[in-house]
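Everything on this sheet refers to the single structure shown next.
Here the complex is missing one protein chain, while the rest keep their positions.
Here is chain A:
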Amino acid sequence: MPERKPRTLFDKIWDAHVVETLPDGTALLYIDLHLTHEVTTPQAFDGLRAAGRRVRRPDATLAVVDHNIATDESRRTGITDPESRLQVETLERNVREFGVPYIPLLDERQGIVHVIGPELGRSLPGMTIVCGDSHTSTHGAMGALAFGIGTSEVEHVLATQTLLQKPARNMRVLVEGNLAFGCTAKDIILAIIGRIGTAGGTGHVIEYAGDAIRALDMAGRMTVCNMSIEAGARAGMIAPDETTFEYIRRTPLGPKGEAFERALAWWRTLPSDPGARFDREVRLAAHEIAPQVTWGTNPEAVLPITGTVPDPEEEPDEAKRAQMRRMLEYMGLTPGQRLTDLKVDVVFIGSCTNSRIEDIRAAAAIVKGRKVAEGVRAMVVPGSGLVKKQAEAEGLDRILREAGFEWREAGCSMCLGMNPDKLRPGQRSASTSNRNFEGRQGPGGRTHLVSPAMAAAAAIAGHFVDVRDYQPREALA
């Protein structure tokens, strides 16, 4: 038998899911798991209904509400916003009519679609996973090929369990060495985006590798993969290893017993072969990554916390200079201002990027025994009902509440400004979410993206601070 060409993790998953290749090279790609939510599906189910089609694999489909629901107690007495209510009711009608498994709003497993997929054990290594949501890249942390799709493609997957896709190019981002004290997965991914830019990964699937990636827990890996789309890559992935397998063993719906052993044998074959070819490779030294803060209106506009607001007049490219001026005006910043001098009005710890138990532990460790600064509104929104329950079992909610944080129910919350949790015009936020676009957290809102520890420290200080000066004593021991 001829020796097989070394393949990447992406190549292997891709090859295992090609149903057919069309004459022009487009593949009909089989989809193993289709996650759905209320915002990007109503028009897709309508399309099925109009064409008299059914959902091909309800068992490979899972629906949950997360985007436009309230995250306070009001959810228990019904959704007040009539449009949001209609969208949720529409999803509920559709899942009943088409037989799709559904996690209702008041179920304790409800949560952000990209938190619950891995947490429940539905997102597994080697799978193809899609969802009508660009942050589907999160599930790549499991060693899966996971990417966001539009509503027409949602309909296509519901009807056929496949997608028409051209293969992506392979890119590897190596983060070598060890992260320095106080630095996290969020700082890694922000530093990567700062390096390669918001379109740096366009047309590629990014595989994250290197010691610093291997050392991350699953929550950290999800944070990294989550923001792949912010670098333009539809998918990011990390080779499955013992950390992944241990995580899956503890999930309620992951394969058990013999099925687990069988699955494990296949999962162990997935990591990229030695000598596999990447179309592009980028290297970062982990120890050079400092805690990051974005200053502009896309995630590429990021600096170490020790930095100062850049001066557009020093930018040689005219188009970039104009964009920087516009960003500074929108963000209400002056060149030369120290990032640590920026006062915050709102602190949001949550979103599919940073709302897992590990993120909440990191925030609570900073906050313990301290108080939120006067005039700052600070909130923690767990990613799922199960994360919330776990945090409460550990007493983290008490630490956060005593410090003055709001402790909320699971949902997308202030990440995207489509539910009651929004910034008011001009308010400045320290946010653990993924997008600092103009108006993302509410019209006129000014978003700075940071890690959970950095957000928690900003809540206490009332302005951005270098979290390395704020770490709890026990972490130093």
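Quick note on the criterion: a residue touches a chain if its C-beta (ideal position, glycine included) is under 8 Å from a C-beta of that chain, and two chains touch if they have at least 3 such contacts; residues count from 1.
The criterion applied here is as follows: contacts and distances are computed from a predicted model.
The complex appears with one chain absent; UniProt names that chain "3-isopropylmalate dehydratase small subunit" among the candidates "3-isopropylmalate dehydratase small subunit", "ATP synthase subunit a", "cysteine desulfurase" or "Anti-sigma F factor". From the set A:H139, A:R221 or A:R440, the residue in touch with the chain omitted from the display is A:R440, counting the whole complex. From the set A:I13, A:L35 or A:A60, the residue in touch with the chain omitted from the display is A:A60, counting the whole complex. Considering A:T8, A:T138, A:T162 or A:S451, the position touching the chain not shown turns out to be A:T162 (whole complex). Residue A:S84 is the one among A:T8, A:S84 or A:N170 that touches the chain missing from this view. Looking at chain A, the residues touching the absent chain are 19-20, 22, 24, 26, 28, 30, 32, 39-40, 42-43, 46-47, 51, 53, 56, 59-60, 67-68, 81, 83-84, 86-87, 90, 124, 127, 132-134, 136, 148-153, 155-156, 159-162, 164, 166, 198-199, 202-203, 229, 232, 234, 255, 259-260, 262-263, 266, 298, 319, 323, 416-418, 425, 435, 437-440, 443-444.
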